[in-house]
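Dropping the structure in here first, questions after.
For this depiction, one protein chain was excluded, whereas all remaining protein chains were kept in their positions.
The block that comes next holds chain A.
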Amino acid sequence: MARSLSQGTMIVLDVGRNVNTKEENEKSFFERAKGCTGRIIERKILSDGKDLVGVILLGSKTTNNNMAKQYDGAFKHIEVLSEMQTPTWKMIRNLPDKPSETRGDWFDSLIVAADYYKNIISGVKFASKKIILMTNFKRKTSFDPDNLEEVLNGFKEEGYEVFVVGPDIYSKENDSEDTALARQFVEATDGATSTLDSIMKHELLFHRKKIVNASPWNVDLSIGPNIKIPVSTFIKLRDEPVVKTWKKAVKDPVTSTASTFEAVEKRKEYINPENQSTVKIQDKIQGYHYGQTIIPFTDLDKTMLYQPGEKCLSVYGFTHADNISWQNLTGDGLSYVFARKGDKNAQKAIRCLVECLHELNLVGIVRKVHNNNNAPKMFALMPVIDTNNYVCLSMIALSYKEEIKQMSFPATNLKKYSCTPEQVNAFKDLINAMDLTQAYDDTYDDKEAFPIAECISPAAQYVLDCIAFRALNPGKPLPKPREEVMSLFQVPPLLEENARKPIEKIKSLFTLNKVEVKKRKNKNVVLDIDQIQAPLGDFQPDTTDIPNMPKVQLPINENEVDNIHKISTINPVEDFKVLQGKNKPLSELAPGMIKAIESLIYNNIDGNYTKALDAMKHLRSEFLKSDPKDYNDWMRKFKSDLAKCDNNQVLCLIMEKQVSFILKEENSASTYEDELSHEDSQLYENDTIPNSAELTISTDVQNMFDD
């Protein structure tokens, strides 16, 4: 497999005194240029290509470059910071934190960069040799312009492209001898220039896509037994993951990073449940299920199976293009089919085929066997005249009959679902208002929003952002998606404005009522409630609700909140106090409070039990003042219920917050000498394994790897 040539990029970053001054947007040129350098390297790292990058500091305290070694006293304050290499995070981290006290000559730095290509890394052949100069030209070069011609010719000959990133070198206010010189470099070498802000906002805003080399699948397209046209297919579209498969490492308990002395090993074992023995792979055969029966299928039986035959792409027939709908298509992406390169006759035949299919509005159906004896698949071959002027066939897989799910949907052509022309027109107004082909005004290059196959995937960008963030900020929590990434799927502002009126119109024409589905409780808790058998009799969990049955939420009567006559779960302690203020006795209030506490705990979904525990604390303090018996009796029952449903977290919290039994030492009426006075062994056990809930591993974690 031939490889593509790498691109060379030498970044010359000015770190001299001249870039230290803070500018209007508070960051100094140095800080912004450093950020830009980092971003360029980061993008190169994440695009995972073969490009080489080097960094030269201009105006550095140290002088370290090949030219200075050859010409004593010249090319000072220019330091090759990173040799040209596959880019690394270390290169970004090695960039200096602050500008130096010296200054360097930007022109000299270009010569150093050019020399680097010519004499240091001369063995490598590059597809392009870029030199990116980042300076604000605040320190004049001492270069004699008389020699310019010679230098420029040298640059052109070697194929260097000079990019200048800094001030706008074409604007009048920045016009100087230096910017004039820079312009000549950019123009002569076919380079480019951009301001720092612009490059960060446009060119470097998003990560690049990875470049995959196209490689052909060569086959003969056969029509019947005698016609065989040599073709090559290339993958045109394919959904590939942004990053490679995640690898696993063992976490070092000390550093919390990947361990260097332990590794992860995955293996699959087959266990015979009859005697719990491990079975060797060679003693394992496959059996197919037929109903409840399993039919062992040995190698011998394989002769009965289908023989797909040789690699092929053979025409089954042709059919009307309208017979192929989106729902027929399957597989991953599409390929383009061309006549074999260099075969004039094949080119003529394919071109003729494409044109005829196009004129007759037909598509071809072909049977494809990718390699000898691979399972055959059916494909549609559709004529395509691409924007790149490719005249070829587009090949997409078709589904087999077995893959079609037999689904039934309720009828929608009933009278109760009919809509009026006025309602349809309201939607037509909306369609007119939200035309994405006219989403932007003339100030934009392109009026169309969300152009197909040109949009950037926000999910991919975020993953790459996070990798870069983690590499450069180890140990820090991951950031939220950038605003730029979030904006990748927002309605263009103009359309949002346009849509306002039609939306209101639609809202007025249709009755759409949100059906409030009661929040389902955590499944485990619901199960536990079943086991508890309603400790206080009137505690009624939601299990009687049929999950799928819609519930319309009735508006709550506001007055009720002011006029408290029972203890709610919203603010139990306050309610308790209010009611107590109304001279209600503790014996009357306690059941309500207990109900609220239990409800808060059993129906808890967020793992935050503060409210329940506060309520318990309050209730306990009240009982402490009088007779602790009721509290202790309830606590005993409650703890045993909690133990039954393995709610160790709450059990631990009860101990931790000291809201357990009221002991004899606190109130002499208590029958509890100490915590365990009335314990049975089961509870004891539970108390000794605190936090065991944390050790159980959620099955959700496993679902992550599905994608």
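Simple rule for what comes next: contacts are C-beta pairs under 8 Å (C-beta built on N, C-alpha and C of every residue); 3 or more make two chains touch, one makes a residue touch a chain; residues count from 1.
We adopt the following convention: contacts and distances are computed from a predicted model.
Undergrad: If you look up the hidden chain in UniProt, what protein name do you find among "Vacuolar protein sorting-associated protein", "Nitrogen permease regulator 3", "X-ray repair cross-complementing protein 6-like" or "Fuzzy"?
TA: Looking only at the record, the undisplayed chain corresponds to "X-ray repair cross-complementing protein 6-like".
Undergrad: Of the residues A:74, A:180, A:227 or A:570, I need the one that contacts the missing chain.
TA: A:227
Undergrad: Touching the hidden chain in the complete assembly: which of A:74, A:180, A:478 or A:570 does that?
TA: Of all options in A:74, A:180, A:478 or A:570, contact with the hidden chain holds for A:478.
Undergrad: Considering the complete complex, identify which of A:327, A:371, A:443 or A:658 is in touch with the unshown chain.
TA: Touches the omitted chain: A:327.
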